[in-house]
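A single structure is presented below for examination.
Only one protein chain is missing; all other protein chains are in place.
Chain nomenclature is as follows: A, B and C, assigned in order of appearance, with residue numbering initiated at 1 for each chain independently.
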Amino acid sequence: MEAKTGNKVWRAVSSLWREHSYIFVFIVILIVYAVTIQLNGKSFTSGHISSILSSQNTVIVGTMAIGMALVIITGQIDLSIGSALVLCSGVTIVVFNMTDNILLTVLAALGSGLLLGAVNGVLAAYAKIPPFIVTLGTMLIYRSLALWAVREIPAEISGSSSSQFAMKSGSASYEFLRMAFGTGSLRIAGFSIPYVSILFLLCVALFVVIAGNTKYGKAVYAVGSNDRAARLAGVNVDRIKASVFMVTGLLVGVASIIQACKVGNITPASSGRSYEMYAIAAVVLGGIAMAGGRGNMAGVLFGALSYSAIDFIIVSIPALSADIQDTFQGLVLILVILVQTAGPVVKERFTSRRRRSRPAAAAAAGTTG
Amino acid sequence: MEAKTGNKVWRAVSSLWREHSYIFVFIVILIVYAVTIQLNGKSFTSGHISSILSSQNTVIVGTMAIGMALVIITGQIDLSIGSALVLCSGVTIVVFNMTDNILLTVLAALGSGLLLGAVNGVLAAYAKIPPFIVTLGTMLIYRSLALWAVREIPAEISGSSSSQFAMKSGSASYEFLRMAFGTGSLRIAGFSIPYVSILFLLCVALFVVIAGNTKYGKAVYAVGSNDRAARLAGVNVDRIKASVFMVTGLLVGVASIIQACKVGNITPASSGRSYEMYAIAAVVLGGIAMAGGRGNMAGVLFGALSYSAIDFIIVSIPALSADIQDTFQGLVLILVILVQTAGPVVKERFTSRRRRSRPAAAAAAGTTG
Amino acid sequence: MSILEMTGVSKSFDGNRVLKGVDFSVEQGEIHALLGENGAGKSTLLNILAGVIPRDGGDVHFDGTHYPHATIAQMEKAGVAFVHQELNVVNDLTVSENIFFNHELTYPLGLLRRTEMVAETRKLFERLGVDMDPTRKVGELKTSQKQLLEICRALHAEAKLMILDEPTTALGNDEIEHLFSILRQLKSEGRSFIFVSHKMPEVFQIADTYTVLRNGELISSGAVADATPFSITCDMVGEQYADEDVYRARELGPVVLELDRLTSESFRDVSLTLRRGEVVALTGLAGSGASELMQALFGAIPLLDGEIRAHGKPASGSIRAAMRGGIGMLPTNRKENSVIPDVSVLENLYLAEHSLSARRQWIHNAREIAQYENLRDALNIRTQGPGVAINSLSGGNQQKVFLARWLNTDADILLLDNPTQGVDVGAKEEIYGLILELATAGKTVVINTLEIPEIQKVSDRCVVLYAGDVVAVLDHDQINERDVMLYSTNAMNAAKGD
Partner (left out) sequence: STSTTPGETSAAAGKTIYVLGPTPDHGWTAQAGSYAEKKVAEINAAGKYKAEYQASSDGEAQNDLVQNIIANGDAAGVVFFALDDSAKSGQEALIGANIPFISFDRIIEGPDKSAILNFSGDNWAVGAGIGYWLQKNGMKPGDTLVTLIGDNGTVSSRRQEGFEQFLKGEKDYSDKETGQTYKTSQAWTADEVSALTSKYKVVCDWSADAAYQYLEQTLPDIMKDAKSSGGSLYVFSMDDEMTFGFMNLLEGNTLDDAAKKDLADMKVYISAIGGMQELYDVMAGTAPQSKIADQYFDGLMSMYFSPKMMTTAIDYMTQYLDGTDWKYKAGDGEYEPTFIVDKNNVSKFQGFTGH
């Protein structure tokens, strides 16, 4: 009886660790951050937390990482998101500059994002080109199109004469998008949350619901976990595989809106570089398995926050020269994943030893097919 | 009877296409290159071919791509090779500057390459961290260590005061490495082949032999094709998976020697960036499947040459602005792979519906023991 | 009234006719047993019925409607539920998510009625007497629970016709008992069932009617009450097997392999000694532990207890240890466990030899081809050459290549798990001859098979397992289809008990 209760507690703890280790990981990283700040003679305030919440890595990369998570859950990958962000933000800003209409701007962002995602999805799911290659190709293409466009488009429309897309200021809709929404914050009880962070949180919430509480979400997991079983249950596997790229495209559209509102411009040559790697890192830090089929969408939130916080920790250690910062980034990434993969392996070892010590019971428990 | 013969010819052609399409691909690309040159009013000479043969993309990326091919054949990936090249070349050059000894320099290159590869291999194969994450981490780490080292090491040893590693000139071994070997050519019948290209060709030949004529090579394919069956035939799957990273490391060492001899220096901040993508592209253009288990090592040679030639074609079209060049690169990459994957898919479609349902049928007929 | 009427159904795979105009019908409210040897065509017929694979010819009428081009979705909607022979659960979803997979209950916005589904799952389990937590991840379940889950999923669909293709291979007796009581109750509500099983007592316990297929043809059909296990077994097996007798008694050598109280999760306390030149058959239904015993001998799955000695030296722990001890294993499930799909016949053939002789890395191509030709001639393998893709060979010839893989290692203890899997009748005879030849030449052969004629033909002894226990060790003369079938379905013990 007692053993059984102990067992239950053990199971609960170990399942919490396995399913939500990303929360512990984030908390540990946050504590390290606070300690670093304090050691530098400053005090850790709610401002630090809200700056993690509103950093580019959180709101822009994080939003796209939601889509990346779905792509990875189906066992695929998307390397093109950084380039897609640039192209899509370009379209968004150009449409804004031309129409000065918020609704059209939003539609342009979402529509162009969807289109870019659909190109990836069709090539990967229906033309059966490996997703790695498809999105490597489109990574080159999307950015290069944006580079080309920014120099071809007249400065009145691109909003800048210097190889970037910039929102044209002056109108009421600019005031609203950039001032009220893009850089504004909601203040609650002394704590201020930027509106763009709220948008990101809403996206996470939406996709936590979609992944966990809709038929579609279940199909996404099933395709990544066992696509044969999914097929036998009547799921259209190709369509699901294509759709996750399209969803990612839509989220790139949302990220473009955030980019336009928060920053007001984008530079095709430099913006969004390596975002695919940051997004993958956020997804993996969020406990979502690279092999597909497993992981909680809420993990993306914590993964993105963890990644931002790691960044902040690294820049806030004055002794760390800029050259060596990436070494820490790489080490932390490997270490955190090692902890998460080691968990199950250690547990496996542990339980198999326990089983070994009661062979009779195990044998009596029966057989495998 | 007739139908049967026709069938045979069809099978032979389609098998040649499937197994060695990379040769056709290269020939087509070469023809396009020659035509482009001629259209620009220049004449296509043997010098153009030897410049493809000796380009960085061929000799450096190509050498590392041999290892990448093995890694991909086992179903893994290595994103760290560009950074490893930088670090390893740094070590090579420093050892040369300190010892002025050719043998020690070569040993340092191979030894440090092996070590960097072993780190990847152990983490991926034994600690079971997904190779994508392991090598993403080491990609950050290796480059950052090189950056850090180049600024910490005194200029007399790094050979340069400007954030790069450079071979110190003046000695007889410098003359030999840089002048005689690194930038020299073998002239046969009016055609000149750079010595470094010969080294690359020797590496390809060696690995064509290893992959095709040794037990190790066979095991590499088996692991990538069906690792469960390989295990049941006595193959040590983890060891094979780790070993391909180590072989890649050794080849990075060879590439470092080439870099040191051919270029004489390396810049940690910029050299070797994106080489992992170029190498993957060369591997895929060489007809090696991203899914593992399939492909001919000779394909790497043609893949690397094709990739170099595509690069040259793009810069030699004057009408193509620099901004849009990447679009062409991406399109060509996708198109070439599409041609290679489309072959089987079209054939599949062509040979009726019955076959399409086979996987499901086989699944349903599968045994439970 | 017939709820299902299949007439003249035929199907070929790559020119191999698997179903040759089969008629099959099921009455409303009956449990209909579909019986036949392995490979008789049962699963194929059922897959056609459920729209998993298309048929080449024939008609399917279900519940009064004709389905010329049935799809999975269509048949599901029409009221067919299918428990496939192999597990098809999604390990990363929870129990209740699997139960409702692709049929989730939703609110208007498409949101899942989560608590409702969990509650309904719980109710379902209560009704079915299943003890499982609906919120658990399926990956954490035991195989038997996964199989129960699949059954529950089908039961939950409340289909008019439920197909159960070997649903009980992983279940314990109590669970089977309980399942049957549920089936009986559902039957009384007017639902119909197709039930496939190799366990004869089950058939007599639960089925009302039966149909026997052999080689893709309808052999007999009727009421279970009018038949006996023996008559049905005879229908299934047919006559042709008993005919030729290649077996000869041989002088056996010293003990070469000793199993001492081997225990794993699938079998317990197995002790055996095998002699040089001996052929021993293991048999038992899926779940009997026979296959696992073989895998454990080869070091492929861990032992919980006991020891293996080959030639007097311990040989347990790993596959490589077993191989160095002179043991080779031809695994079951060729596609997953033997075929290296991307490489040639020669490379498939040589893989095991290569891993044993890895000290000398160089491959002598001419020598290998010569050896390949020897083996090809010895086993009469039909290929277009050593360089062709393994998948271009017929299943039987593939199987011979894998047999050759192990002969080529000079292993003197050969473990053959289901060695004639996919092998046609003629080739089977060749393999039987070969096994006896090998034994005469001094090799020790252990085969695991369900095919009793096979056992009769080659083995000096037959070890019958049931649910992880050795229930009988029969000498060559004692081996006959009826007894082995009765022991392996535990009918003998049940009969004794009754």
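Annotations
By definition in this document, a contact is a pair of C-beta atoms (placed from the backbone, for glycine too) under 8 Å apart; a residue touches a chain by one contact, two chains touch by 3 or more.
Keep in mind the model is a prediction, meaning the values are calculated, not measured.
Touch, as defined at the top, links the missing chain to these shown chains in the whole complex: A, B. The chain omitted from view is touched by exactly one of A:Leu87, A:Leu147 or A:Ala230, namely A:Leu147.
Only one of B:Lys218, B:Arg231 or B:Lys262 touches the absent chain when the whole complex is considered: B:Lys262. Contact with the undisplayed chain is limited, among A:Ile93, A:Leu199 or A:Val263, to A:Val263.
In the full complex, the hidden chain is touched by chain B at residues 37, 41-43, 45, 47-48, 50-51, 54-57, 60, 147, 151, 160, 162-164, 166, 182-183, 259, 262-271, 273-274, 308, 311-312, 315-316, 318, 321-323, 325-326. Annotation for chain A: contacts to the undisplayed chain at residues 42, 45, 47-48, 51-52, 54-57, 147, 150-151, 154-155, 160-164, 169-170, 178-180, 182-185, 192, 194, 262-271, 273, 312, 315-316, 318, 322-323, 325.
Rule of thumb we're sticking to: only the chains that are shown with their structure count from here on.
Per-chain CA centroids place chain A at a distance of 44 Å from chain C. Centre-to-centre separation between chain A and chain B, using Cα means, comes to 30 Å.
Residues of chain A found to touch two or more other chains are 228, 232, 369. Listed for chain C are residues 52, 84, 86-87, 169-170, 286-287, each touching two or more other chains.
Residues 209, 212-216, 218-219, 221-222, 224-226, 228-230, 232-235, 293-294, 352, 355-356, 359-360, 362-363, 365-369 of chain A touch chain C in their complex.
By the touch rule above, chain B contacts chain A in their complex via residues 77, 123, 127-130, 132-134, 136-141, 143-145, 147-148, 151, 277, 280-281, 284, 290-291, 321, 323-327, 329-331, 333-334, 337-338, 341-342, 345, 359-360, 363-364, 368-369.
Taken together, the chain C residues at the contact with chain A in this complex read 52, 72-73, 76, 84, 86-93, 97, 101-102, 104, 106, 110-112, 114, 142-144, 147, 169-170, 172, 263-268, 286-289, 292, 302, 304-305, 467-468.
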